[in-house]
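Shown here: the complex without one of its protein chains, the others still in place.
Chain nomenclature is as follows: A and B, assigned in order of appearance, with residue numbering initiated at 1 for each chain independently.
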Amino acid sequence: MSKPIVATTSLAGCFGCHMSILDIDERILDLFDLVEFNKSPIDDIKTFTKQCDIGIIEGGCCNSENVHVLKEFRKNCKILISLGECAIMGGLPALRNGIPVEECIREAYLEGPTVTLNKEGILPNDDELPMILDKVYPCHEIVKIDYFLPGCPPRADLIWNALVALLTGNEMDLPYEVVKFD
Amino acid sequence: MSEIIKIVIDGKEIEATKGQTILQAAVNNGIYIPTLCAFDGIKPKASCRLCTVKVNGRAMTACTTPATEGMEIENNTAGINEIRKAIIEAIFVEGNHFCPSCEKSGNCELQALGYRFMMMVPRFPYSFPQRPIDATNPKLLLDTNRCILCLRCVRGLKDENGKSLFAIKHRGVHAEIVMDHEVCANISDEMAQKAMNTCPVGVIIKKEKGFDEAIGTRKFDKQPIGHEIENKFNQGGN
Partner (left out) sequence: MNSQLEKIIKKYDSDKFRLMDILIDIQAEFGFISKEATHDVAKELNMAVVDVEQTLTFYHFFTQKSTGKNTVYLNDSAVACMMGREEIKKAFEEAAGCKFGENSADGLIGLYNTACIGMNDQEPAAIINGKVFTKLTPAVAQQIVSGLKAGKNVQDLYHQELGDGKNAAAEVKSMVRNNIRRRGQVILNDFTPGVALKTKLSSMQPKDVIDEVKKSNIRGRGGAGFPTGLKWDFCSRSTGEKRYVLCNADEGEPGTFKDRVLLTERPEMLFEGMAIGGYAVGADQGILYLRYEYKYLETYLEKVLEDARKDNRLGKNIGGVNGFDFDIRIQFGAGAYVCGEETALIESGEGKRGEPRDKPPFPVEKGYLNMPTVINNVETFCAVVKIIENGGNWYKQMGTEESSGTKLLSISGDCAQPGVYEIEWGMTISQMLEMVGASNVQAVQVSGPSGQIIGPKDFDRKICYGDLATGGSMIVVDKTRDMLKDIVLNFMEFFIEESCGSCTTCRIVPKLMKDRLVKILNGKGVMKDIADLEDWAKILPVSRCGLGQTAANPIATSIKNFRELYEAKVQKDVDYDCGFDMNKAVQASCAFVDRVPNAH
């Protein structure tokens, strides 16, 4: 039987959730026995080369590129998992959600204390650049997400337990200590 | 002597003292009923609705309803817990709860209820409201992004003349907590600490302190909220 195929990505996240995947320690070897990775920063495959069984999403959507990737994942994966607070509820990037996007851009490119080089007041508007969304969106407010694993980052044990359950078809074992929002 | 009465919670007969609320009776008997707006020493005002139980088939709040002889109470049932879970989720989407950056994380009652009820994601869309932060007071920070309007601060915190430190303004979705700048101007350290302890979440924060407990050592890191009640009679046992 061929191994289940897993893809992962980081949208508006900090790669902390991916670090947490690696944090399952030596079980990572078991994981590589259990699954095959496709598009993922873990193996550096940049585009989907086949249909996947599980897609793991870190980060919410803050720009059009994020939305695009997320929709690609939805198309190419049977099961999608929102991994971590940013994917689930926007996380720290969504701290900007109460502030009009114009003000955020002004602060970032024109008026913020760290803006020293942009004398001409240029704003990024090249067609090649992703467009910034009015707020940071949780992934499930854009596409259907099947499972949610909270935490910032999610505990390695939570990730492991969830993956094993999904791969074996067993009930998820979630001890109290592993489900946390920070 | 106070009169002893008998009530039944989820089929278990327990004793209560006349005049006690259902909640007090339950706690004394090691039965956990989820609460958020109830706080020891403050007159209850049932606003979170989490302690809702069914008394002889009718929904009532345990924190305000006096126990009376022979009451049949349903508490830990699938139906009631589903509504409680929905309420917790509704509270999460109403405000801006960025737990990873919150001073109260690990000690927060709302978060702890999220854990206890296994909230993986709220069923409702997030509203990301615009809410003010009041940092003008020298000792207290008021970050209303996290306010759940439990009104514990409004009910429980008064100065020596009985004047309120906090009040609620507006109504409905527009309701917000404000600090009285005059009354709070010369607030003592003890009062500031009391204010912070009164708030179940991370709105009222004592300044110049925070994130001083390591992850793993905080109140709800290892044990769910309510375990101290449920384990009341097990201590020293096993």
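Note that contacts are C-beta pairs under 8 Å (C-beta built on N, C-alpha and C of every residue); 3 or more make two chains touch, one makes a residue touch a chain.
On a predicted model such as this, the values are computed, not experimentally measured, just so you know.
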Partner chains on view for the chain not depicted: A, B
Options B:I7, B:A25 or B:A46, residue touching the unrepresented chain: B:A46
Residue in contact with the excluded chain [from B:T64, B:N81, B:S101 or B:N137]: B:T64
Hidden partner chain, touching residue among B:I7, B:V121, B:L149 or B:I225: B:L149
Omitted-chain contact residue, chosen from B:I42, B:M120 or B:V178: B:V178
Sites on subunit B contacted by the missing partner chain, in the whole complex: 44-50, 52, 59, 61, 64-66, 83, 86-87, 90-91, 93-94, 123-125, 127, 148-149, 151, 154, 161, 163-175, 178-180, 182-183
For subunit A, the residues touching the chain missing from this view: 64, 67, 100-102, 105-106, 123-125, 127, 131-135, 137, 140-144
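Everything below uses one rule, namely that only the chains that are shown with their structure count from here on.
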Partner subunit A, residues of subunit B touching it in the complex: 96-102, 105-106, 111, 114-115, 118, 120-122, 125-126, 128-131, 145, 215, 221-224
Touch list for subunit A against partner subunit B, complex: 82, 85, 88-92, 94-95, 97-99, 135, 138, 140-141, 145, 147-150, 152, 174, 176-177, 179-182
